[in-house]
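Shown here: the complex without one of its protein chains, the others still in place.
Think of it as A and B in the order they're written, each chain with its own count starting at 1.
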Amino acid sequence: MKHLPKPLTIAEIATLVGGRAVGDASVVVETVSEVGAAGPKDAATFHNMKYAAEAAASKAGCLLVPPAAESAPCAAKAKVVVADPQAAFAMLLGLIDAAKRARVASGVSPRASVHPEARLGAGVAVGDFAVVEKGAVVGEGTVLMAQVYVGADAKIGRNCLLYPQVVVREECELGDDVIVHSGTVIGSDGFGFTTDRKTGRHAKIPQIGNVVIKDRVEIGANAAIDRATLGSTVVESGTKIDNLVHIAHNVRIGRDCFIAGQTGFAGSTTVGNNAIFAGQTGIAGHLTLGEGAVITAQTGVMSDVPAKAVLFGTPGRPHREAFKLQALYGRLPEIVSRLKALEKKLGLEAKDAAAS
Amino acid sequence: MKHLPKPLTIAEIATLVGGRAVGDASVVVETVSEVGAAGPKDAATFHNMKYAAEAAASKAGCLLVPPAAESAPCAAKAKVVVADPQAAFAMLLGLIDAAKRARVASGVSPRASVHPEARLGAGVAVGDFAVVEKGAVVGEGTVLMAQVYVGADAKIGRNCLLYPQVVVREECELGDDVIVHSGTVIGSDGFGFTTDRKTGRHAKIPQIGNVVIKDRVEIGANAAIDRATLGSTVVESGTKIDNLVHIAHNVRIGRDCFIAGQTGFAGSTTVGNNAIFAGQTGIAGHLTLGEGAVITAQTGVMSDVPAKAVLFGTPGRPHREAFKLQALYGRLPEIVSRLKALEKKLGLEAKDAAAS
Partner (left out) sequence: MKHLPKPLTIAEIATLVGGRAVGDASVVVETVSEVGAAGPKDAATFHNMKYAAEAAASKAGCLLVPPAAESAPCAAKAKVVVADPQAAFAMLLGLIDAAKRARVASGVSPRASVHPEARLGAGVAVGDFAVVEKGAVVGEGTVLMAQVYVGADAKIGRNCLLYPQVVVREECELGDDVIVHSGTVIGSDGFGFTTDRKTGRHAKIPQIGNVVIKDRVEIGANAAIDRATLGSTVVESGTKIDNLVHIAHNVRIGRDCFIAGQTGFAGSTTVGNNAIFAGQTGIAGHLTLGEGAVITAQTGVMSDVPAKAVLFGTPGRPHREAFKLQALYGRLPEIVSRLKALEKKLGLEAKDAAAS
């Protein structure tokens, strides 16, 4: 059980999140919990209608709810009504998380290897067995946890958090407030080769560009973002990337995008701001995807995508069309039956039963 | 060539695996081999009908066969008939593997970093440049190979084997006899954000839960299992997870499941016991999959799945229906031809040839 740094009354919570207390505002909560498991000392949230029954039965001390649910029956001792209960709940989680962050080891471990010509800003922490190569620059307040690798001449901004075993290859750049999870590799060589047509042998095209990650980007575990052949592979500020995502050389991802797990981008594709990629999506190379495009799970995008389009399927089609086609696909047995009925009526029956 | 710790007669093998020797029981084998490559000093197995011809021609000293193949013609010097020849062969492999395991370095490397407030059980091995943070607990007989990371307050059970460069983040828990392969990350943050509707910017929802992995689970290389927002992401005992699998926050996987390579689970989905996921399967979030469900390769699951259902396709459909639809899909050219024949007969031919 993780406790808030100090117990809070419902009234204090309402003030903190910019909401309104309903019920006994003197109730005190000490922790946070999932809505179905919450007890009288816990704050919980209700924002997904799928869990409406659990919310109604919740024994939470405090339930954060949207205005629409203000008067819904609810067993909780008190409610805080707030426009975005999920964001409000995230604030409570942040109080607990900040306390935890403060316990992360600080300073440069004597077991780390920091090159004398690397530059570390004030308050930088470097964990055991981490390596910071020659010419690398790390901004103030950034934490490089154990076993991280930062290559020569790489630049990492302020207040970043690199979890254990992140690799940032030479000359790559991260902005401020970037979070990178364990196992992720930034700046591996792009997949570029020329093929000798006579022998079929492939020769490497050296990849001498880099990767540029802007401010407030977060990248999950075991992702791989390749350096550009020339120039930069770019992820603009605020974009959030999930685990095991593959971003090839010279891709440019816009601001504030969401890229879910196991998605892959082939080389030189450009993505507009606020685009959303669901899990296991694949995007071919040399394409342009417009702002706010939404690519649903497992979709394969093979051509340019207009702004705000919603795509589904392989190859990806506008989702209304795709869903209609899926429905008709499911009706193929009926379509064939109707065809047979027509053939029978006209004496055009197929000679071979197997062909029916 | 890997040798058995000592040569075994056919009779000894039959006793070991609980089978019955057929042929010259005094034959001695020293090694194991693939059925097609086996020689007179090798034991091999035949359990996949795809390799029946190789089995018949095998020059193995000893062939482990199922009862149904007892009297099949076979060039091997002797056979051992056993109900599950694959399991029997695994026993022989285990004799060789155990000898190898015994050579793995033991003790705590002076080059490891073990926090003085971490607790290591009897016989724990910690390899070079491994890190065990404050408050972590490692059970007796567990091996943490080189460059492993175990976060603060993590708990690892007895007789576990963590290969080089595994990351177990803070507060996560592993049961007994768990095997984790290199590059796998347990406890990375779940992918949770709230989005400001006006600015389109995403704010992180701190992920303060953990991951709980139960006894006898094995996890392949470069997988990623995210910690829960609250509570735990759970993998129950005996489940086997392959390489590059992604398990999002708050997922619960049942007992004795198989999860093949590159499969991904979105958040909060629950999977029953003994379910099977073939490669590159994708499972949407907030779903419930029943016991014994089988999800075939590349299938995209978008709704709840009943117990023992077998699904195929994206979106996943019951496999009989899906295979029928696939067959009809392959007959679309014929369906259109039949439609044209009917139209011709009725004088309803499409005006535009392109529309035919």
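By our rule, a contact is a pair of C-beta atoms (placed from the backbone, for glycine too) under 8 Å apart; a residue touches a chain by one contact, two chains touch by 3 or more.
What you see is a predicted model; the values in this text were computed from it and never measured.
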| item | value |
| --- | --- |
| Touch with the omitted chain, as defined above, among B:12, B:54, B:256 or B:321 | B:256 |
| Hidden-chain contact residue, picked from the options B:15, B:159, B:243 or B:270 | B:243 |
| Residue, one of B:6, B:100 or B:198, that touches the chain absent here | B:100 |
| Positions on chain B contacted by the hidden chain, ascending | 2, 32-34, 37, 48, 50, 84, 86-87, 89-90, 93-94, 96-97, 100, 103, 109, 111, 127-129, 146-147, 163-165, 179, 181-183, 218, 220-222, 238, 240, 242-244, 256, 258, 260-262, 273-274, 279-280, 297-298, 313-314, 326, 329-330, 332-333, 335-336, 339, 342-343, 346, 348, 350, 355 |
| Chain A residues that touch the omitted chain in the full complex | 113, 129, 131, 147, 149, 151-152, 165, 167, 169-170, 183-185, 188-189, 191, 193-194, 196, 200-208, 222-224, 226, 229-231, 244, 246, 248, 262, 264, 266, 280, 282, 284, 286, 298, 300, 302, 314-315, 317, 324-325, 328-329, 331, 334-335, 338-339, 341-342, 345-346 |
